[in-house]
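Remarks on the structure that follows.
Omission of a single protein chain aside, the complex is shown with its protein chains in their original locations.
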Amino acid sequence: MFGLSRGDAVLWLFVLLLVLAAPILLNPFPESSALAQFNAGYPDLMQRFLIFGIFAVGFNILFGLTGYLSFGHAAFLGAGSYAGVWMLKLLTINVLPAIIISTLVAGLFSLLIGYISLRRSGIYFSILTLAFAQMSFALAASVLTPITGGETGLQTALNDPRIFDAANTTGNIPAPSLFGMTMGDSHQVAVGDWLWTFNVGYYLCAFVMMIAFYIAIRIFRSPFGMMLKAIKSNNERLSYTGINPRPYTLAAFVISGMYAGLAGGLMVAMDPLAGAERMQWTASGEVVLMTILGGVGTLIGPVFGAGLIKYFENIFSKINESLLQTWFSFLPDGVSDFVVTVIYPFVGKGWHLTLGLVFMLVVIFLPGGLVGGINGLYKRIFNKSNQAN
Amino acid sequence: MAAALEVRGVNKRFGGLQALDDVNLTVEEGRIHAIIGPNGAGKSTLLNCFVGRLKPDSGTVMFHGQSLLGILPYQVNQAGVSRVFQTPEIFGDLTVLENVMIPALAHRDGIFEMNAMKPLRRETDIRKEAVDVLEDIGLQDKLDMTASSMSRGDKRRLEMAMGLVQKPKLLLLDEPTAGMSRADTNNTIEVLKHISDTRSITMIIIEHDMHVVFTLADRISVLAQGHVIVEDEPENIKGNIKVQEAYLGGAH
Partner (left out) sequence: MELSAILLQVLNGLDKGSAYALIALGLTLIFGTLGVVNFAHGALFMIGAFCSVTLQRLLSISTVTLDETKTDFLGNPAKITTPYVETWFGPEVGSAIIDWSVPLAILFAIPIMLFIGFAMERGLIKHFYKRPHADQILVTFGLAIVLQEVIKYFFGANQIPAPAPDAFIGSFDFGELIGMGAGTLMYPYWRIVYFLFALIIIAAVFCFLQFTTFGMVVRAGMADRETVGLLGINIDKRFTIMFGIAAAVAGLAGVMYTPINPPNYTIGMDFLVISFVVVVVGGMGSLGGAVLAGFILGILESFASMRQVIELIPGINQVVIYLAAIVILLARPRGLLGRKGVMES
């Protein structure tokens, strides 16, 4: 189907189904139940699942295939965000040009940084990307204030030119839209005690993400993708095979930079605001975490990892001490206090601790990430039952 | 017969060591040319000068009229020179078939091709070329095996397949049978003979095993202390006093 093998087509359709049904699937708890606060099916969060999914899928094309570990990819997301807001300010509040230009600007920016950084490999490459990203961050927060809005960030304003839109100097700042469909608009459906929100912005993200995911699959299964894997496996041998590895890694770098820019563009399409902190190296570290956690080099892993981390950040972090106490109140007093004391540091505001520990465990024991681990388990069970037959 | 490779006056010095001393060599097209010599004679250094890994201090290396010096390894390869490594240098994480498809693609598409949207499984021609070579070499049953999990002998065969699939004008083989069992060695001899007969590829073989050398080679150069002491037909090399001296008394 569309140039995908059967297995890949099934995977793509499976993801499509999950993404389409996410507003329902992520709201499993009835509105009036105490657990409703763990519902993740609200537009803002679901958009972030997909946007960071795109970011991680792109990062995986570089790190997963070529093995070049960049610690500076947030710079491209940031550059894309700024470009996007500027398009919303200068051209039109329609998000389409913003998203396209974000991707292109990030592509050009990554071409420049990639061209220089890829002159080195290994740890030196990582540090070069780190240095470039930190430089971008520092400049965006200070000297480039006229372009970036400095520490307060860049946002749309009432008196922006917006040359393609009708003059608009009174009332509210226009909200980002796509040919008249406002991103913030939602349609709510109540079924019994369940409430599902179907949001325009979310489905735009879903559309873009499914295309991005499709392209990623095609890249993985192409001769180009195979060359990238060969670079990771044995870079030097490749050049004795008649291949120049440099343009391949650079192309992978630019593609992943464009994915980051696309994510940045979508981010501002959902919320027309861009700040320098998006470029900081810890933000780059986050996409590394997502990719490794989900499964580096696997197709679905990065999406899964992005969802997991964003879920932890927004939902898991809500668990507080009193909630834990109610959960464990069925235990005898002393025991429940003890259990709560032990668990408390790892949940709620301590979710980063859990994340760090899980991440370490994955790096140590599961080189293929959670998805790789599940695959391995599945294969083992499957093979065993085969042998039994 | 025309010369495929012409080496003239090549010198290479590492610090105080004269690794190559005015090496002259002519390899004729379609022939198997063996380079033998005791350990440390400069055989591998010479080979490295052909593929862009080392640059000689002086001299010329001409391949069908084109200089092989001062160009990068992938350019040497694209000029039609493929190298088979002594210790297997394969893509360990990839499958056997992919390992052979990569050089086949490099041969067809050149040093870079932005074919990111083309499904690999539509490359049926490339796949067929790769499978054919793997059949010739006896790895047809292991197409989907991860290369790193193969036995050492199989890895070396895979190395050879990676070189052969490019239909090179010149194939450089660095000790293709070192560390192999007698049976594997004979098998490799058969394969190389078969290839030489059917595809008329020029080959340079560096080899320790005299049995291999005298079975395969059309012509032999003997290298000792960085210098070619004899270049002749195999029959004439066998009884040559200088060669015996180089091997027996070379280690002084």
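Letters are used for the chains, namely A and B, taken in the order the chains are written, and counting of residues starts over at 1 for each.
Methods note: a contact is a pair of C-beta atoms (placed from the backbone, for glycine too) under 8 Å apart; a residue touches a chain by one contact, two chains touch by 3 or more.
On a predicted model such as this, the values are computed, not experimentally measured, just so you know.
Student: List the displayed chains that the omitted chain touches in the full complex.
Tutor: Contacts of the omitted chain with visible chains: A.
Student: Given the contact definition stated above, which residue among A:A22, A:L50, A:L69 or A:V85 touches the chain not shown here?
Tutor: If we include the chain that is not displayed, A:L69 is the one touching it.
Student: Check each of A:Q37, A:T152 or A:T282 against the chain that is not shown and name the one that touches it.
Tutor: Only one of A:Q37, A:T152 or A:T282 touches the chain omitted from view, namely A:T282.
Student: So one chain is hidden, and I want to know which residue out of A:P28, A:G184 or A:G350 touches that hidden chain in the complete assembly.
Tutor: Here the residue in touch with the unshown chain is A:G350.
Student: Residue by residue, what part of subunit A touches the chain that was omitted?
Tutor: The missing chain touches subunit A at positions 67, 69, 116, 119-124, 126-128, 130-132, 134-135, 138-139, 141-144, 235, 281-282, 285, 288, 292, 345, 350, 352-353, 355-357, 359-360, 363-364, 367.
Basically, only the chains that are shown with their structure count from here on.
Student: Residue numbers of subunit A touching subunit B in their complex, please.
Tutor: Contacts found on subunit A: 3-5, 215, 218-219, 221-227, 229-230, 232-234, 236-244, 247-248, 251, 255.
Student: Which residues, counting only subunit B, touch subunit A once they are in their complex?
Tutor: Per the stated touch rule, the residues are 51, 72-74, 77-78, 82-83, 85, 89-94, 98, 101-103, 105-107, 109-121, 123, 162, 166.
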